[in-house]
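Omission of a single protein chain aside, the complex is shown with its protein chains in their original locations.
The chains carry the letters A and B, assigned in the order they are written, with residues numbered from 1 in each.
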Amino acid sequence: MATALKTSSWLRPSLDWLLIFVPIAFALRYVVAGRHGTALFIVSALAIIPIAGWMGKATEQLAHRMGEGIGGLLNASFGNAAELIIALMALRAGHIEVVKASITGSIIGNLLLVLGVSVFAGGLRYKKQTFNKTAARASCTALILAAVALVIPTIFHRTAAATPGGWTPAAEQTLSLAIAVVLVGTYAAMLCFSLVTHKQLFVRDDADIASEGDASNDAHAEPWSVKKALMILLGATIAVAWVSEFLVGAVEEARQSLGVTEVFVGVIIVAIVGNAAEHSTAITMALKNKMDLAIGIAVGSSLQIALFVAPVLVFASYLFPHQLNLEFSIPEVVAVVVAAFVTDQIAGDGESNWFEGVQLLALYIILGLLFYYLPSAH
Amino acid sequence: MATALKTSSWLRPSLDWLLIFVPIAFALRYVVAGRHGTALFIVSALAIIPIAGWMGKATEQLAHRMGEGIGGLLNASFGNAAELIIALMALRAGHIEVVKASITGSIIGNLLLVLGVSVFAGGLRYKKQTFNKTAARASCTALILAAVALVIPTIFHRTAAATPGGWTPAAEQTLSLAIAVVLVGTYAAMLCFSLVTHKQLFVRDDADIASEGDASNDAHAEPWSVKKALMILLGATIAVAWVSEFLVGAVEEARQSLGVTEVFVGVIIVAIVGNAAEHSTAITMALKNKMDLAIGIAVGSSLQIALFVAPVLVFASYLFPHQLNLEFSIPEVVAVVVAAFVTDQIAGDGESNWFEGVQLLALYIILGLLFYYLPSAH
Partner (left out) sequence: MATALKTSSWLRPSLDWLLIFVPIAFALRYVVAGRHGTALFIVSALAIIPIAGWMGKATEQLAHRMGEGIGGLLNASFGNAAELIIALMALRAGHIEVVKASITGSIIGNLLLVLGVSVFAGGLRYKKQTFNKTAARASCTALILAAVALVIPTIFHRTAAATPGGWTPAAEQTLSLAIAVVLVGTYAAMLCFSLVTHKQLFVRDDADIASEGDASNDAHAEPWSVKKALMILLGATIAVAWVSEFLVGAVEEARQSLGVTEVFVGVIIVAIVGNAAEHSTAITMALKNKMDLAIGIAVGSSLQIALFVAPVLVFASYLFPHQLNLEFSIPEVVAVVVAAFVTDQIAGDGESNWFEGVQLLALYIILGLLFYYLPSAH
């Protein structure tokens, strides 16, 4: 146990050190101003990571205060708030491709990178790690369903576009909207399933989370007051939104100077930034041999993106000039489906080992290579 | 048990009430005549449902009399006779697209709608329902094989069409015919497996079927004589064929006045009509916590369509002016493959709950939306 605690206190505080980039980002944006787009992009990206971590902590504390049901709902709704805010900012700025790519990227990043590193790191310490097969299978099935749902608008687009006079953007938008409604409905049903009717399958070991919290943030050992949690949540949300605007504003310049495409920025860079907090928590849990939690975080976060964040972005886009639909490119669709199936294959038997982590990471690298070499659609 | 019996007597007789539509269909066709195509289509569809139910009952009774081996073969061959007859009528009238779509629709309808409603309804009553994992897996594997086989002619068509001078309709027809032969051979092997060499895996609980029969049809508590069963089977077959002709004759007019495509008519409407009897039986079984039977009906019926009805239609089409091949559209192929994989994922662990039913239904709705918005290929 002592080793595990040491590991966690080595891993977690590292994120808080990144808070140093928050003032640097503001300075670059308002003091230096103008022509340092790439630097601003990188600094903003690094600055968002710890603030998103604090949003997560505040949500966790509020959820703890609210009791199981409402708390679970809160976690489920705000768990990916940072991704949602970044995506909303990008949507407002008309970076539709980046938004779509960040949805895909968050899903494959959580499934392959976060889960891959967790399984690998945990597997180096323990020869075999086990977890609840039924819960993992239930999540993976929902994941496969979500992946398939995201394929449908693409199938529509391809088929309808090949039909003379058949394709209308309006029909495509309506189809995406209708699918978004079905996805949100499925998400509501899943919450009811996991928080109400079958909650015993998804036991969150509160004691573990708490002890882990103690270890990594000694200053915050006692639970926060509701007021403190709310204030921190509000402050962090404003800060994430603000810095996200810098990030989004600098995306075009950074993209060009780094020589990568919009899709690569969304799929790889934005997705890693938005999920850094999940990443660090999942690895810590895996190193403590709590694979149920590690898998719950990685798969649960992907599910939330697919069933909640993506539909909410479709709905929210009606407030902006450019509407978002759910038609992804073929490589994105393949990446999501493949990530869902391989995760299911690996998590479906209730056991993991280091080689399974290597396989998830190998797939992530291969997909990263694909998106890196893929030419821009513009 | 009392509740279950009540439920079943509420559900089953409802189908017989639909017999009222049989004379209405004949009246509309021969007395009123002409210009009521849409009404005739709807009335004929409703009239086929109870007659198909009686065909099923007669087959069941005959099978019961014939003993296990021959009886199983009878059930396996005539279990989807209604779908087969409707499809033959549509084939004769040259509605090739409707026939293909009704094959796809029967498969996804049984897997997603029938199984989805059964799992959902059963799951509302019982927290967890269990069933024989080995039998479910064996059926699902055959299903995946069948889904893959139906993909091959489409792959051929796409690839060959992209090869200059490479594609000939004759080669495509020969390939479909050869695949149909392999599918029927696999079906024969499956019957040998499930009725002869490994029949203990597929126990049909005859006592249950019988008691269920008692409850829902008090008038027919004692087994029918072979003569009676044969007469009813013959009468119902003629009636289904006759009314199917009305249905097929009115399809074009109905399609236009309802504003839907041929594919939507086949995938959703014809498929629901043809499978209504399976539907009601599977739900009744799920409500009685007999998930082995519910899954057996839904998955078994899909398998029969893919491995037996589809090849037989290919063979039979040589009697008609237009030959049927097994080249489906991309959306149809995706729908079948996805339905087979998701069913396997859900049924493969030998357990079900209400949320799994919701997931199957969500996928059915999403696929229905796809086919609804998809423009006609003509």
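The rule is simple: a contact is a pair of C-beta atoms (placed from the backbone, for glycine too) under 8 Å apart; a residue touches a chain by one contact, two chains touch by 3 or more.
All of these numbers come straight from a predicted model, not from anything done at the bench.
Of the listed positions B:I42, B:V151, B:V270 or B:I366, the one in contact with the omitted chain in the full complex is B:V151.
Within the whole complex, the absent chain has one touching residue among A:S225, A:Q256 or A:S376, and that is A:S376.
Contact between chain A and the unshown chain involves residues 127, 329-331, 334, 338, 341-342, 345-346, 349, 351, 353-356, 358-359, 362-363, 365-367, 369-370, 373-377. Within chain B, the residues in touch with the undisplayed chain are 134, 137-138, 140-142, 144-145, 148-149, 151-152, 155-156, 158-160, 163, 165-167, 171-172, 174-175, 178-179, 182-183, 185-186, 189-190, 192-193, 197-198, 344.
As a convention for this text, only the chains that are shown with their structure count from here on.
Spacing of chain A relative to chain B, judged by their CA centroids, is 41 angstrom.
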